[in-house]
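Note that one protein chain is taken out, while the other chains of the complex remain in position.
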């Protein structure tokens, strides 16, 4: 599997080539980006067939600095959890890249968008495959800085204000993570994730350890917008251009916050429900507060994208409840919800972009009274909303089922009831848009749909439907169950990485 | 922005080339003395910024400055990435050290580190100069 560095090297190559070549040809950015995202998607699908041959974990040493006797170099450790993340990143970025080709017709400086977009994809891929702690921080900052610039891309007043608020809050999180990394290095004097796991198991978990864990949790919870730290998300995700909102809500907050936190907490520090119950209880409490509060605020929104942004906070609360439950079904439910929400919420934000381009406004009341009929977008939106709310046989039904199963097995009936009730609330506020924007338009002009938009929508909705119907044939046993095992095996991750 | 007095202009004419040379020295000896790519790149950018600050931005062709710094920045980034990918093309590993390590304390030694320093120096110098132009020196680019 020697092509593993290409996941970060290819988008970086595109990001450096685009400013150079766009001074000669005008639209070379579109061509380069679509080629690169297609190649990345092919590589990640090829990896799903290749990874089981290596025993579900593959270690790539950069510069061939060998891991024994002392791990000195940077490694890429690719296991089943990384595979699920890489697949989600490249699918969503492929769909968003193809969608953006027509969406960017109203913006100036097209090549800047493609450069920043490819840098963000390179950073996200790097976070998912790396096995070194400081490398994780560097890729986090690369993709975070690209996203700050992309949120402010269409330079209106509100975009700049949202980007400023997002930057200050996000960077405080980033600096807290750097402080925690400094303390980890002071304690273990190594930066390799597997070696840190080995060094920390033999020591007593005193005050410094819990200080480091709380600093890291604070930093990563800011990046993933859980309840007390979510104040940047509605502004940033509603003011960004639509494909960037889809990428941010769909995969960015998940990789930066949820994947990094679960990799560090489960695989490196080795915490699980039996030796640290209070930590996981805190995650469950914060998750439930997110679900409830963001769900109720979402009901009152009048802006299309802001409603979807509050819905994202609510679903991230579900994922944290799943991780906090801590047993196999909870973790599997969290990962399945991550994947289903990435595809579903990405689709919903892309429809928001198309509605904005055709009708010129995002206010739900104004769209209710406008005279344009949007049947294609309406059908796609409703199917995506049904998947997100957990209606069978779509992709979003199984995660909610796994979460409720996990809650019942852990004897937390209250949590299970809350999860069930708020799925219904999710359906309510998502269908509010269908009711007001897409229905009851008998007369009015019909709006045409460009081909690239049709392609990306059909790709996403087709995946949601087919992967949902054949869930237990393909998606669950190959990807999600193995990723759940990769988390639940805990500290054994270190033995597997250092043995290769 | 306006330029400065005659004294500053004369001294700048004498010094900016020396500052540029000092920056190249810091980049080239990055594997022997403290410094390296980033610090040398900042000094190179500082020599250009000194020129603009002393002579004023009306005398300066901002459009061409912006174009050239953008080109050099992309070239620096591409050079670094191609050095890294060269090992992958040879079939061995990403970032593999394909140059000989040489003797201690010589200028042409220690593998690919001087080349990487050069690429980083070009990229950082051009990048900082482009940031200065975009933020401070020219209202023309901001109005675009």
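Letters are used for the chains, namely A and B, taken in the order the chains are written, and counting of residues starts over at 1 for each.
The working rule: a contact is a pair of C-beta atoms (placed from the backbone, for glycine too) under 8 Å apart; a residue touches a chain by one contact, two chains touch by 3 or more.
As a convention for this text, contacts and distances are computed from a predicted model.
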{"item": "Options \"Oligopeptide transport system ATP-binding protein\", \"Cation:proton antiporter\", \"Choline ABC transporter permease\" or \"TonB-dependent receptor\": UniProt name of the undisplayed chain", "value": "\"Cation:proton antiporter\""}
{"item": "Touching residue (missing chain; options A:179, A:379 or A:428)", "value": "A:179"}
{"item": "Contact with the hidden chain (one of A:158, A:203, A:366 or A:492)", "value": "A:158"}
{"item": "For subunit B, the residues touching the chain missing from this view", "value": "33-34, 36, 38, 104-105, 124, 131, 134-135, 142"}
{"item": "For subunit A, residues in touch with the removed chain", "value": "134, 138, 141, 145, 148-149, 152, 155-158, 160-164, 167-168, 171-172, 175, 178-179, 182, 185-186, 189, 191, 235, 239, 297, 300-301"}
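By definition in this document, only the chains that are shown with their structure count from here on.
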{"item": "Subunit B-facing residues of subunit A, complex", "value": "2, 5-6, 9, 12-13, 15-17, 19-20, 23, 60-64, 108"}
{"item": "Partner subunit A, residues of subunit B touching it in the complex", "value": "67, 70-71, 73-75, 77-78, 81, 84-85, 87-88, 91-97, 144"}
